[in-house]
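First comes the structure, then the notes that go with it.
A single protein chain has been removed from this complex, and every other one stays in its place.
Labels run A, B and C following the written order; every chain starts at residue 1.
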Amino acid sequence: MTLKTVLAGTASLCLIAGAVQAQDQEPITLGIPVFLSGAASGPFGLPQRNAAEVIIAELNAGNLPAPYDTKGINGRMVEANYVDEAADAVQEYRNMAEREGVDAVVGYTSSGNCKAVAPLAEELQQLTVLVDCGTPQIFESVVTDPTYLFRTGPTGTIDSVGAARYLVDTGVDMSEVAGINQNYAWGQDAWADFTGSLIALDTGSDIATEQFPQVFAGQYGAEISALLTSGAKAIHTSFWGGDLEAFILQAAPRGLFARSAVVMTTGEAAMQRLPNEIPEGAIIGARGPYSYFAPESELATWFRDAYEKAHGQPPSYPAWKMAQALLGLKSAWEKAGSDDPAAIAKAFENLEYETPAGTVRMAIGNGHQAVQGIAYGTYKQDADGNPGVENVIAYAAECVNPPNDTTAAAWIEAGFPGASCN
Amino acid sequence: MMPTLDFRRDHLFVAVLALLVIVGFFLPSWMRFLIQTAMASGLVALGVMLQMRAGLVSFGQGLFFCIGGYAVGLLAAKAGITDVALLLPAAALAALVIGLVLGLLLSRYREIFYAMLTLAVSMILYGLLVKAASLGSTDGFNIPAVSYFGFVPDQAARPDWSYALTGVVVLAGCLGALAYLRSGAGAMLDAVRENEIRLSYLGTSPRVLVFVVYAVAAVLSGLGGGLWAISSGHVDPEMTYWTTSGQFVFVALLAGRGSVVAPVMAYFLLELLRTYALDIAPNAWQLILGSAMLAVIVLLPRGLWSLVARART
Amino acid sequence: MKLVAILLDGLNYSAWLFLVAVGLTLIYGVMRILNIAHGAFYAIGAYVCASALGLYYSAGLPEAGAFLMMGLSALVAGFVVGLLIERVVLRKLYGQDEVIMVLVTYALFLILSDAVKLTWGVESYYVFQPYAYFGYIEFGNLPYQVYDLLVVGLAIVAGIGLWYWLNRTRTGILMTAVVADREVAAAMGVNVTRIFALTFAIGTVLAAVAGAATAPKIAVTPGIGVEVIILAFAVVVIGGLGSIPGAVVGAIFAGYARAICVHVAPQFELFAIYAVMAVVLAIRPHGLFARAEGRKI
C-alpha cells in the first residue's frame, strides 16, 4: 500500500513537472486510428482522416466559428498520428498509448475494434474518444463503469429504430418486409434491431426473406433475385461502402427500387459517388443528423465549405462524426481548463456541446455515450443533377435512443418505453 | 554431427529464450505486450513447424488458436470460470478433443490437399462463429480479468501476471515440444516427410505419426490461443480466418525447422517488423511486410534459424 | 418462379466463379504454383478496366466500343503484370517446394495490394455504364440483366478457348507435355521457361478478365481481391487442382450451392461453399477431377 502511494505521488509529481515544463508550447498529440487499408478505407478511413486534417489544421489556425474560435485545444497546438485500424487493434492501441505517449486517442470505426480497446482505455487510463462503431454494447456490457472512454457517435440502434419509424410514418406498405444485410455483427444487429422495431411499432409485418450475404461478397445477383421474387413491399439494408454501392449498381437496373421501398441506412455515403445511379425515391439515412440532414448552422456551413475546399468534395457522414469527436474533445478539454486526463474526462461526462450536426449530449452510458437524433428522407436530384433529399423526417434523440439505464435490445423489446417523439 | 534429428542441445536455446523472456519483463510495457502476444502466437507457429517436420503444412492452424481462445473466452465471460488453472487446461483439452476427431480424417491427407482441407475446416468454424450472434459474431467478445490459482491481482499488476503466465506456459510448451521431438514419435516426423514407404517397411505407420503430430500441434495451438485471449482480453472469429493461419505458416517457414524456440522468436521479429512498418509507412506496411517475406524466402530458404545453425558449425 | 431464379442465379454465379478460378487452376496445373496473388491480379484487372473506361467515356467515344476497351485493358494489364512478376520474382524460385511458392505468392499479394492502393488510392472507382447498356429481359416476373447472361457466354468462350488451345494448338500441346513430365519435356527440347512465362501470363490475363468483367457491377475498392482468392481456391479444390474440366464442375457445384442457399436457406449461405469443399475432399481427397499420383517403388 505504502509503495503504491509513493508511486502514485511520484506519478502525479511527474505530471505536474511535465505540465510546467510543457507550458503552452508543447503540442497535444492525438493518435487517430482509422482504416487506411482494406475495404473500409475508402468509405470510412479517408473521409475521417480528411476531416481530422481539416479540423486540426483549422483549429490550429483559429479559423473555426464560435464557440470554437480559440486556437488549438486549450491554447496548445494539435498534432495527429494516423494509424491503420486494419492492423491488430490492441497492439496498435498500446503502441499509441505507451510507446508514442499520445494525449488522447480519437478514432475507430469497427465495432470489433471498439470492443477490444474499450477495456484498455480504462486499464491504461488513456483518454479515448470512439468516433463511430455501431454496437451499443460498449457501455452496456464491455465497460460499464467508464472513466476515460467516450463515444461521441450515436449507436447503430438509432439507424434501425429511425428507419422503422420513417417507413411507418410515411405510410409505406409494411405487410411484407425483407432485409439484405451483411453477414457479420453489424448486419445481424441492424436487422435484429429493425425487425424488433417493427414489432414494437406493431406493423404486423411478415418477413418475406432475410438475406445475409457474406461481407464484401460483391456479387448480389442471387440475393436480388430472391428479393425481387419475394413480394416484399419494403426492404431494409445496412450495407455500407463498396457493398452498398455494388448492391445499388446491381439492384437498380433490375427494378428492385421500383418494386419495393428500399431503405438504406448508410445511403448518404453513396450519394456523392453514384448520384445518377441511386433511383429517386430510395430512402436514405446518414446514421445521424449529418450531411444533408444536418440542421442549418454557421458551424455546419463552415465545415462543409472548409472540407470541400481542402478535399474537393463535400464531407460524407463519417467525416461529420470525426469532426464531432474532435470538437467534443476540445470542448471537454477547455471546460476542464487543465491538461490532466482525469479532469478532462470529468468535464467530458454528461457534456453538451455544439457540432456541425447540431447539439450533442453525452447522455447515456453514465454520461460517456452521445445521443443524437436521426433523420431519413428520400433521394432526389435537383435540376442540375446534384444529389439531395426530400420528404425528410427528423427524429429527436429521445425518440430513437434508450434512456440511460436501459440497454438498446431491452428497450426495443419492451416497445420503446419512455420514448418521446414530437 | 546430427543436423536433422538431434535436439539434445535445444534445452540450451530454451534457456536462452527463458532469459530473453525475463529481460522482456523489464522492457517498456508496449514492447512487453508485443512480446507477450508474439509468444502466445509463436506457440501456434511452433505447432505448424512440428507438422512441417512431417512435410505437412496446415493452412488452418487458426482453427485451434481460435478454439483455445474461445474456450477461455466462453468459460471466463459466459460461465464465470476465471482462474487460469482451469482456463488453460480447458483450452488445451478443447483443442485436443477436436484435434483427435479431425486428425482421424486429416491424417490420410498429404501435400497441398492437407493444406486445403485444414483451411476448409478452419473456414467452416469461421462461418459458424460469424453466424453466432450470441457470441458477438465478427465483433467477438471481451474476456474479464482472470485470477491465478485463486489469486486476483489488482489492476496495475495484471499485465505483470499475464506476462509471467504467458512466459511460463510458452516455455513449458517449448519444453513439451522438445520432449515430443526427442521421443520416437517426434524423431520419426522427418522420416514421414522424406519417405513414408520406407518408414512403413521399417515397422511404423506414418498415418499414426501424422495423427499424433496433428494432435500435439492442436494442443500447443489451443494453449497459444488461450494465452492470446487472456493477454488481449478479446476474442473474435478473425482468429480462425485464413489470413491468420497464413501468418502462422509464414512464421514457421521464416523460422525454419531447426529449433523449438525458432518459431517463437520469429513471431516476435515479425510483430516487431509489422509494428515499425505501420509506424513508418502506415499506407504501405503490407508492402514492406511482403518484401521482407520475399527477401527471407530468397536469401534464407531454410529459415532464419539456419543463421544460428550455421554459426554453430 | 423460385426454380427459374435458382437456375439463372446458379448459372450466373457459376460462370463468374469459373472465370475467377480458371486462371488459378491453369497456373497450378502447369507450374504447380498455388497462386494467392491471383486475387491481386483480379483487382488490377478491375482497376485498369475502370480507369481505361473512365478515360474512354470522358473522351466521348461511342458506348459500344467500351466493351472492346474492357477486353483490351484486361489483356494488356494481365500480360504486362503477369510477365513482369514471372520474370522478376517467380523465375528465380522455380523448383522450390509447393508450399514455399504459396508463401511467395502470398508475399506478392501483400505487395501488389499496397501497390494498387498507392496507384489508385482508397476511393472507389466506378464503370457502371456497360452493366446497364444492354438493359434487362424478363423471365416471368424476374428481370435479369443481359450483361449477366453475357458473362455466362464469356465464361463458356473462355473455357472452350482454353480447351482448344491446350488440346489443339502446338503451344498448348507442349504445355500439356510440361504438365506430364517437366524433365522429359525439357529433354525433348521444349523451352520450359518460355512455357512457364506464357502460362503465368495467360493465368494472369484470365484473372484480369474476370476483374474487368466484374468491374461494371461493383465499386472497385481496396480489398476486392481478398474474397476472390478464397472462393477461387474452393472452386479448384472441389474440382481438382490443375484440372480445367474440374474448374467447370467446381464452379457449378459452388455456384449452385450458393444459389440454392440464397433462395431456400439464406442463413447457410456463408458456409455453402466450404461445406461443399469439405464434403468433396472427405469423399474424394484429391478433388473431383484430379488423378491421384501413385508412387513407384
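Side notes on the structure shown:
As a working rule, a contact is a pair of C-beta atoms (placed from the backbone, for glycine too) under 8 Å apart; a residue touches a chain by one contact, two chains touch by 3 or more.
To be clear about the criterion, contacts and distances are computed from a predicted model.
One subunit of the complex is not drawn; among "NADH-quinone oxidoreductase subunit N", "Disulfide reductase", "Branched-chain amino acid transport system ATP-binding protein" or "Ferredoxin", its UniProt record names it "Branched-chain amino acid transport system ATP-binding protein". From the set B:Leu20, B:Ala164, B:Ala185 or B:Leu269, the residue in touch with the chain omitted from the display is B:Ala185, counting the whole complex. Considering the full assembly, B:Asn195 is the residue among B:Ser29, B:Asn195, B:Ser291 or B:Ser306 that touches the omitted chain.
Here one chain is not drawn; of B:Ser29, B:Thr204 or B:Ser306, the residue touching it is B:Thr204.
Residues of chain B that touch the chain left out of view are 1-6, 8, 179-180, 182-188, 190-191, 194-195, 197-205, 208-209, 212.
Here is the rule we go by: only the chains that are shown with their structure count from here on.
Contacts between chains leave no pair untouched here, as each chain touches all the others.
Ranked by how far their CA centres sit from the centre of chain C, the chains are topped by A.
With centres set at the average Cα position, the gap from chain B to chain C is 33 Å.
Annotation for chain A: residues 36-37, 183 touch two or more other chains.
Annotation for chain B: residues 130-131, 283, 285-286 touch two or more other chains. If you check the complex, the residues on chain C that touch chain B are 34, 89, 92-93, 96, 98-100, 102-104, 106-111, 113-115, 117-118, 226, 230, 233-234, 237, 241, 267, 270-271, 274-275, 277-278, 281-282, 285-286, 295, 297. In the complex of the two chains, the chain C residues touching chain A come out as 1-2, 5, 8-10, 12-13, 16, 113-114, 117, 121-124, 126, 128, 131-132, 135-136, 141-145, 148, 214, 216-219, 221-224, 226-227, 258-259, 262-263, 266-267, 269-270. If you check the complex, the residues on chain B that touch chain C are 57, 59, 105, 108-109, 111-113, 115-117, 119-121, 123-124, 127-128, 130-131, 197, 242-243, 246, 249-250, 253, 283-287, 289-291, 293-294, 297-298, 301.
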